[in-house]
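As you look at this complex, bear in mind that one protein chain is not there, while each of the others sits in place.
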Amino acid sequence: MNLLEAKDVAVQFGGIKAVDGVSFSVSEGKVFTIIGPNGAGKTTLFNLISRIYEPSHGALYYAGSEITNVAPHKVAALGIARTFQNIELFEHATVLQNLLLGRHAHRKSSLVSEILFTPSVRRMEVEHREKVEKVIDFLDLEHYRDSLIAGLPYGVRKVVELGRALCTEPKLLLLDEPSSGLNTEETEDMAFWIHDIKNDLGITVLMVEHDMALVSEVSDEVLALNYGRVIATGTPREVQEHPEVVKAYLGT
Amino acid sequence: MRFQFKTRYEQDIDLFRDNVDRFWYGALAIALLAAPLLLHEFWIGELSYVFILAIAGVGLMILTGYTGLVSLGHAAFLGIGAYTHAVLLKMGLPLVVTVPAATLLTAIFGAMIGFPALRLTGVYLAIATLAFAFIVEQALSRWDSVTGGFAGFAVPKPEIFGITLTDTVPFYFVSLAFLVFSIWATLNVLRSPVGRAFVAIRDSEIAAQSMGVNLAAYKTLAFAMSAGLTGLAGTLFAHKISFLAPDAFNILLSIQLLLMVVVGGLGSIHGAIFGAIFVGALPQLIAILRDFLPGTIARQPGLEPGIFGTILVLFILFEPLGFYGRWRKIKLYFSLFPLYKRATFKRQKSYTKSERFR
Partner (left out) sequence: MTELAQLLINGAAAGCIYGLIALGFVLIYKATEMVNFAQGDLMMLGAFVALSLIAGAGVNYWVAFAGAIAVMAIFGYLLDAVVLRRVIGQPQFAIVMLTIGLGFMFRSAASMIWGTETRGFETPFTGGVVRIGNFVIADVSISIIVGTALLCLLLYLFFRFTRIGIAMQAVSQNQLAAYYMGIPVKRIFSLIWAISAGVAAVAGILLAPVVLIDVNIGLIGLKAFAAAVLGGFGSIPGAVVGGVIIGIIEQFSGIYLKEGFKDIAAYVVILAVLILYPQGMFGAVGRKRV
């Protein structure tokens, strides 16, 4: 079953076609990677899927229904979560508070009950906390639970960003360059997590990545973009050997 | 150094950290309740004023400290609350109607200014709130039939069970009750999803949106809650000044409210309280200062705003975390003694972070 489908999606900024007629589909339960040189439109594509940008052309389908015009804040409730290339964490809050915010899409309490902090709100808070603790456990973040983001090293921030996305209990996870800025050991950890996310949690992963080793290790399918257009698609091996991809991106 | 050993999730959710905290706050509560027996009537009146300022401060803190939306015109909400309450009282309605009505109406006004302000960030929002405040001040002055225009009118004194509520001691308890309710309600919101959403909007709107926070709805809500609490403070304020005139709610008052939250410490309820104590005590401090200054300066009518300005400037330059920040630094010093490092809070060199793109 195709969880996400893009049909001829395009977006233009002034005269520049950042994304120009891109079509692809992501099968449920797989890891789908998008590669390409800088400026190819990869993050722009992500921004289109999370509805931060409006496409000028084309349509996006998620779990069968069209999401091309859905409001940006409704995307999380649909089950799509994302991480950001340049880390958009809440600097002046603790790791725990950041992760708890990931649960916002599952908020079931009304404003009045929150003002009075009724026992049902208390119970829901404990439930949210239990779900967040599972993610903290999964990502080994116990040590940083009560630390403010402002003092944390880059590697930890990337993990918290991933954790926050996982807390939304997504069906589709968009990872924007998960290994950028990480050293070899941290990248290895990231590879294991992506494996576990796919196999144990059953989440479909769509990611943008530059680290070819990581791409080969975890991906089921790869798409190569250049100048906003698709230049190759297939298994990691096929795409990495494709002549146009080699010319535009990988080199000899 | 007190260490908190957590065994239950409720400990993170509870309002008090542990029993030591409960003890100290309990002692504070007893002291406040017993105050009318121990202090002179003048000081009880002053404390009531501090409580009123604190309610407004908590309201402003929700908006500016927690949601990151700057409001330069909060005195307008104080005025709307005060006038609504007083006018309804004059019409003969009972307290249980006028107070909630005033709070609700002010909240609606807050939502009204919040909604169009959704696309505005930083300075643009501040300017919009300033413009709003001026317009409200003019409206209050010109709407003679209802508000009594420039001349103003005297606020009726309500009674419950034969006690005139505006007498010093009953008013003290009423203010205290309202303050406790305001703080409790705000803290409840802050430990719930709504409060977290506010903080998210302050720190990163795009991330908040991708986590499911409806920016428009929550910003409007922040404005509404902030205005509502300030309106509640306004109802008490009306009785405090006992004669309502539109020029009481001018830009100087708005700046005083902002001074309160900045000097107290942005981003915490404690900050609002500290700020309220400071601004409440300020007139007394200025009076004392006048005795020390040379004659020519002391007698100037422009002295008070000048002192406000100087305090504001000094705090921004040297203690941006406010009184509460300084309090926490002092507590840290004592808890780490003798291992405290002077560079713990040293500010790093930074470049202007462009706020044209947030």
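Each chain carries a letter (A and B) given by its place in the written order, and its residues are counted from 1.
The rule is short, and it goes like this: a contact is a pair of C-beta atoms (placed from the backbone, for glycine too) under 8 Å apart; a residue touches a chain by one contact, two chains touch by 3 or more.
Remember, predicted model here, so these are calculated numbers, not experimental data.
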Listed residues B:105, B:155, B:262 or B:277, member touching the removed chain: B:262
Residue touching the undisplayed chain, where the options are B:26, B:116 or B:283: B:116
Sole contact to the chain not displayed, among B:11, B:138 or B:284: B:138
Contact with the hidden chain (one of B:128, B:211 or B:224): B:128
Positions on subunit B contacted by the hidden chain, ascending: 64, 70, 72, 116-117, 119-120, 122-124, 126-128, 130-132, 134-135, 138, 141-142, 206, 255, 258, 262, 296-297, 300-303, 305-313, 316-317, 320, 349-358
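Definition applied: only the chains that are shown with their structure count from here on.
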Subunit A-subunit B separation of Cα centroids, rounded to whole Å: 39
In the complex, subunit B residues that touch subunit A: 9-10, 12-13, 185, 188-189, 191-197, 199-200, 202-204, 206-215, 221, 267
Contact footprint of subunit B on subunit A as seen in their complex: 50, 52, 71-77, 81-82, 84, 88-93, 96-97, 100-105, 107, 109, 111, 114-117, 121-122, 125-126, 128-130, 164, 168
